[in-house]
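First the structure, which I've put down as structure tokens, then a few questions once you've had a look.
Left out: one protein chain. Kept in place: all the others.
For clarity, chains are labelled A and B in written order, and residue numbers in each chain start from 1.
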Amino acid sequence: MKIKLWHFIILILGVIILLNVGMLVNSIEMLWLFLVLLFSDFKHANTQINISIIDYLISTFLIIIIPVFILIYNKQIKILQDKLTFIFAIMTLLLAVTIFAPLTASSNPNFQKDLRVTKLLTPFSTVQKLFLKKNEIKQENNLDYFILKKDEVIKKSFSQDFIFVNSVKTSGSDVIYIQKNKEIKIEKDKILFVEGKPLIESKTFILGTDQYGRDILSRLIYGTRLSLFIGLGAVIVSFFIGIILGFIAGYAGGFFDSLLNRFTEMFLAFPILFLIIFIIAMFDSSVFSIILVLGASGWMSLFKIVRAEVIKLKTKDFFITAKLIGLSNYKLLTKEVLPNIISPVVVNLVFLYGNVILAEAALSFLGLGAGNNYPSWGGMIQAGQSYITIAWWMIVFPGLMLFITLLTANELGRKIEHHFNSRIII
Amino acid sequence: MNKEIILSLTKRLVTSIVVLLLMLSFLFVLLRYSPGDPTQKFISPKLSPKLALKVKESFGLDKPVLKQYQNFLVNLSTGDLGISYTYREPVISVIGKYLPFTAIFSLLSFIIQISLGLFLALYSIKRKGSWIDNFIKKFSLSVYALPSFVIGVLLVYLFSWKLNLFPSSGLKSFDHQSFSFFGQLGDYASHLILPLITLSLGGIAVFYKYLRDNLDETFNAHFVMNLRSYGVTEKEIIKKHVIPNSIGPMISVAGVELGILLSGALITEVIFGLPGMGRLAINAILGRDYPLIIGCTFVAGVLIILSNLIADIVRAKLDKRILKEMIN
Partner (left out) sequence: MNIYNFKDYYMKKNLLIIPVLLVLIIIFPSCSKKSSHVSNQVIIGIDSDIESLNPLFSFSGYENNISELLYLKLVQSDWDDENGTLIYEPMLAKSWQWNSDSSAITFYLRDDVNWSDGKKVTAEDVVFSFDVYSHENIQSKLYDTFDNFFLHRSKHIILDETFEIKDPYTLTIKFKKNSIPSFIDVDLPIIPKHIYGKLDRKKFTTLEKEITPVTNGPFNFTKWDKNQAIILTANKNSFLYNPGNIQKIIFKIVPDYNSRLTQLKKGEIDLMEDVRTDDLPSLKSLDFIQISPLPEREYDYIGWNNIDPKVFKKKKKFVPNKLFGDPLVRKALTFAVNRQEIVDEYLGDYGQVAFGPVAPIFKTSFSDLNSLVFSLDSAKFYLAKAGWNDTDRDGILDKNGIKFSFPFYITAGNPRREFASTLLKNNLKSIGININVKKMDLQILIPKLFAKEIDAWMLGWVVGIPLDLYTFWHSSSEASQLNFTSYKNDMVDKYLEKYKKVKSKKLKSKLAKKIQALIHKDQPVTFLYWIQNLIAYNKRIQNVKITPLEPIHYSWNWSVNK
């Protein structure tokens, strides 16, 4: 039996669901409590809603809906019936991990606490979590119920419920915990006891931690999200700039055409990395400015493709007729021009996607990335570079991730190119 | 025919100048409206507003932007790119110190890329379908997907920190001059080998891929079959027919690559601390050295346009049809 793509997707999603049953249940409960709050206390419900809650709810919703959808419709969607190849497997994994980041990441990417214990841990290091007593929170109204549930579901970047320790000793009325050669006493009534013993859990950092004691795996997952997002955003920007300018140049001809051509040549003659660095360094480096700048530096070949096509079509009969019957420019572009050049454009976009991701990583590597607020591959590599002699894992894993993604993007581009070419020949 | 060539070259020249002018004006406007103050660096923490004004005046930054632009254009037409703020030297002479290294370094890398790419492509196509062909194919794809900064950092880690074979940065030893001629050459070589690998690997993979695909196509073309049936030896077919017919499309790729290389191999220069155009430009940007930024971009732009032109000329020489295309 051949393993098809949809089998693999179901498998991956199944694993994610199985690993997160408890959390999914809590998340659904949270959704219910939210709906209750929405009807009983709209004002507070409004202030409670924020991006991370939406993120969690969407993940929960999708992880349940998608498998059902695939099981029902897998016959109708052709691509799902394709044979599972290496590229498909990698892409599925990347996408699944990224989309369901709230479920797949074991902690908030910025979570850090007790650096003395957690700083620069090697992969598969284990530390102990010593739980502290929580203040009883009174639960009176719907808002209290919701907030309690929310705190349970959403992974935050801080926590005062526990401390990271290397080991714990109990002696008499005090508990002594050890944090890297340092013994610290703590009163018994501050600690959470379960069945007469302090509650201790162990926590393993599969890919180790960075210089701030943050979990590399979680950062990598969220970093993937950011990198893929920036790539997608920039490609969309390039797409629109290229298409619109190309159409104008080809359609208007004359002065506009040569002006836009010179403009394009100017961009082609710019050392592009300089231009990007120049703008980022001079102005601002937020996620959006990076998307814009990267997008604005990759549209030139799209422009050429579209322009050439429009010039070719302009003299054709059906195009002139379409114009005569009063088709708007927008319709002309989408109905007549784009369908003809879809294959080179798509191939171009896929390769561009790879380039953009690479450029973003290179920018972060030079210290001009989206900053420390969000984890990104390039940023992680740059941070890892200065710790390379003491912590190889900080640089190897993000480097590997970048490598795999670029490999996939290039392969995908080649596959699509091949696919279109063979169809054109037939 | 010659007349036409001259005509087309003049046309190219004129558009190139227009493009360069456009580029510099674009840059100029961006610079003057960007935040940040280039004079800041030259003023001691106990700032005196008076001195700030003085410095601004000496940089010509106190005049209205339009006036500044006018001055800039006038100076440009006399070949004067201004005086670098940080180096306090004419921009041309600053660039003159960095350009030779970049030129040699990038040409070396370019030669390595082209020749190794060609060599591997021929080697692999002759053994088409064998495991070694497949291996090189897969390997080149992987190399292509490896970002140069990851390669560079890993090479430094491995070869200079762990194995202690090569120096990790710089272009030459400080006591370089005390060596014999061959010692000096060896000194350069040992400093440049890791940077050259870092810079060239990706390009080798690209050229390999292009060439191999093209070679494959030409090998299966009808005229090659015909030649074979006439009994021309395989060697001769490759030398006389297959290679010339396959490298045509690659030349414009090579032109673009050369342009990018000549404008400065920023990442490689940063990792290995090499004194090239890339680092000069980025330092100028970070230091807000306006004249130097413009100068670097100008030189890089000229080099990019030139290498594209050279690529087109080479192509035209190989294939007369392209010349006609160029003229039209």
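Just so we're on the same page, a contact is a pair of C-beta atoms (placed from the backbone, for glycine too) under 8 Å apart; a residue touches a chain by one contact, two chains touch by 3 or more.
Remember, it's a predicted structure, so these values are computed and weren't measured experimentally.
Of the options B:193, B:221, B:253 or B:306, the residue whose C-beta touches the omitted chain is B:193.
Check A:85, A:139 or A:373 against the missing chain and you find that the one touching it is A:373.
Only one of B:11, B:128 or B:239 touches the chain withheld from this view, namely B:239.
Shown as candidates are A:31, A:66 or A:147; the residue that touches the absent chain is A:147. Remark: the omitted chain is touched by one listed residue; of B:9, B:103, B:116 or B:318 this is B:116. Note that of A:76, A:171, A:315 or A:389, the residue touching the chain absent from this view is A:389. Hidden from this view is one chain, which touches chain B at 35-38, 40-42, 44-48, 50-51, 54-55, 58, 83, 86-90, 97-98, 112, 115-116, 119, 156, 160-161, 164-175, 179, 182-183, 185-187, 189-190, 193, 235-236, 239-240, 270-271, 273, 275, 279, 286-288.
With the whole complex as reference, residues 44, 47-48, 50, 110, 112, 115-116, 119-120, 143, 147, 156-160, 211-212, 281, 285, 367, 371-373, 385-390 of chain A touch the missing chain.
Keep this in mind: only the chains that are shown with their structure count from here on.
Per-chain Cα centroids separate chain A from chain B by 33 Å. By the touch criterion stated above, chain B contacts chain A in their complex at residues 15, 18-20, 22-23, 26-27, 30-31, 34-36, 141-142, 144-147, 149-150, 153-154, 157, 161, 260, 263-264, 266-267, 270, 281-282, 285-286, 288, 293, 296-297, 300-301, 304-305. Residue ranges on chain A touching chain B, taken from their complex, read 262-263, 265-266, 268-271, 273-274, 277-279, 281-283, 354, 358, 361-362, 365-366, 381, 385, 388-389, 395, 399, 402-403, 406-407, 410-411.
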